[in-house]
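Here is the structure we will look at.
Here the complex is missing a single protein chain, while all its other protein chains stay put.
We call the chains A and B, going by the order they appear; numbering starts again at 1 in every chain.
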Amino acid sequence: MGYLNTILVLGGIQVIAALGLAILTGYTGLFSMGHSVYMALGGYAAAVLYMELGVPFILALILGALFAGLCSMIIGYPTFRSQLRGDYFAIATLGFAEAVRLVLNNTYKIINGAIGYLGIPKLTSPWLVLIAMLLAFVLAHSFTKSQWGRNCLAVKQDATAAQMMGVNVLKTQMTALFVSAVYCGLAGGLLAFYMAYLTPAMFTVTKSSDLLAAVVFGGMQSLVGPAIAGFVLIALPEILRPLESWRLIMYGSLFVIIMVFRPQGLLGYYELELGRYLAPIRAAYARLGIRRKAKVDAA
Amino acid sequence: MTLFFQQLVSGISIGSVYALLAVGYALVYSVYNFTNWAFDAFMVVGAFAGFYTISLAHLPFWLATLVAIIATVLFSVAVERIAYRPLRNRNAPRLFMMISAMGANIALINIMNKAFGGAFRSFPEVTTGSFQLGGVAIGKMDLLAAVLSFAALVGLYLFLYRTKAGLGIRASAIDMTTASLMGIDNDKVAFLIFGVTGGLSAISGVFYGIKYAVYPYLGSMVTIKAMIASIIGGLGSLEGAVVASLMLGIIETMISGYASSIYRDLFSFSLLIIILLFLPNGLFGKKNADKL
Partner (left out) sequence: MSDHILDLQNVTVQFGGLRAVNDVSIYIDPGEFVGIIGPNGAGKTTIFNLITGSIPPTEGKILFKGQSIAGKRSDQLCHLGISRTFQNIRLFPEMTAYENVALGLHARPQYSLIEAFVRTPAAVRTEEQSSIAVYELLDMVGLKSLALERANSLPYGLQRRLELARAMATSPELLLLDEPAAGMNEDECDDLIRTIRNIHTEMGYAIMLIEHHMNVVMELCEGSRLYVLNLGQILTAGTPQEVQGNPHVIKAYLGEKDESYV
């Protein structure tokens, strides 16, 4: 039972982080191989706030997440500002992740550097993770359907054209980055209070590849896909223990294979949603709206 | 004062390693406009190939380097064929190419991890000791690294600017479509470019492996530095990559020598942010405009 709990909690945490990265990479088209750094920042911040400053648990989680979001602006602003190509952001993200890990590993005051920040109370319950996960999903879904979400898609599909149609590309990209960092920060906080300790080694490039894998396998422009993939990618290795050493080799190969044969991933550019079934209803309503307007004009 | 010169020499040596990597990276970027993450793996392939050639086959150093280059070029060209060309041929968005590149990198590195294990290996004695030059000890290996890198870069320069094949590459860097319309074979260009970046990565892998150790993740930090150097020099500019790499190597070593190695890595990252804020196109870069 405890084993199942662990999978549910860790899986749920990964889902939250994967949703964040989905918004950045799947919807806004920005490549990041360093998003585990925001999990680290959120986790450490939440833990420190709780342990050293007595901030209540949930508030600490939220503040930790926001802190991670703010940190993302350190790379976000310089790399997005001059409308530079995505490579700059990707490289800066890698550099940032290394730099932060370096600082965390070497800061022994309070957080105990590479040895690890110990003694964090185990306050994360499976129920909390479930609620957080559902909330995260509903909010993310709402965002992607909104005008902000539409701007993200436009920037991904053709940033130059988007700009000429009035989209502030810088603002859109920074918003997507901020949101993705907050999501990862929250995931990190939940992780800290489940594992009951934190070390920088928990947040390596491997963790970042896990998140990216969730988005690539699950599908671009989809939330459900990365959510499912994120969960499965945590649960599967537990089941397939003997293949653990092959895991990264498989991920890497799958990245290439998927990009070559089916880049849109599991769900393609379609989101599994009720919306597709509501669409004809929505269209009919709109047509009613136009007819109503015509009547008003005639009157 | 002697410390200063010793650091300078060490810095130039490390800077040369960065330069080889950065130039290879910049070459691919200038022609294909995407980031070849896999050059990390190429470097590691070179290091392992060189290492085993010396330690198992007991062949001389120069031969080991040659073997390293050949092995890496094989992988490099294969990666291009499998992971990049299909995407390039259908004009896939940059995001997809980056994901594929990262996939190739992760796969290769972890295959090597599985095959050779993650242990740190030391290169057998190649050449040790140092020259004494006016009271300053200059490591022979450092000197060799710097000289060989310099030779490789000069060779590359001659190739690009004095041969017909090089002209074809430079033309492709400006405009691939027009170049192919002028009769330049895109497949040959791809082979040459990835061959070159593979070779350069191999040499840097061997030297880096000698200076530090050989293990599957030896490339991760170095390649980030090389890419940062490339950005500082101006993405796509080969001269910029060389200049910035040397600069970075020297300043980093100074900081490491006079302060600590933590500040060394933080310095590179901070420099990147500063350059992005004030000189986004780097020292020698051109503005990356989108064709309308």
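Everything that follows uses one rule, which is that a contact is a pair of C-beta atoms (placed from the backbone, for glycine too) under 8 Å apart; a residue touches a chain by one contact, two chains touch by 3 or more.
Note that the structure is predicted; figures quoted are calculated from it, not measured.
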item: Among A:I74, A:L123 or A:V167, the residue in touch with the chain that has been omitted; value: A:V167
item: Selected from A:V9, A:L61 or A:L153 as touching the chain missing from the view; value: A:L153
item: For subunit A, the residues touching the chain missing from this view; value: 139-140, 142-143, 146-151, 153-154, 157-158, 160-169, 175, 221, 269, 279, 282-283, 286-287, 289-290, 293
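Simple rule for what comes next: only the chains that are shown with their structure count from here on.
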item: Distance between chain centroids, defined by C-alpha means - subunit A, subunit B (Å); value: 31
item: Complex contact set, residues of subunit B against subunit A; value: 29, 33-35, 82-83, 86-87, 92-100, 102-111, 113-114, 220-221, 224, 227-228, 231, 235, 262, 265-266, 268-269, 272-273, 276-277, 280-281, 288, 290, 292
item: Contacting residues of subunit A [partner subunit B, same complex]; value: 25, 29-31, 33, 74-75, 77-79, 81-82, 84-88, 90-92, 94-96, 98-99, 102-103, 106, 156, 160, 205, 209, 212, 216, 245-246, 248-249, 251-256, 258-260, 263
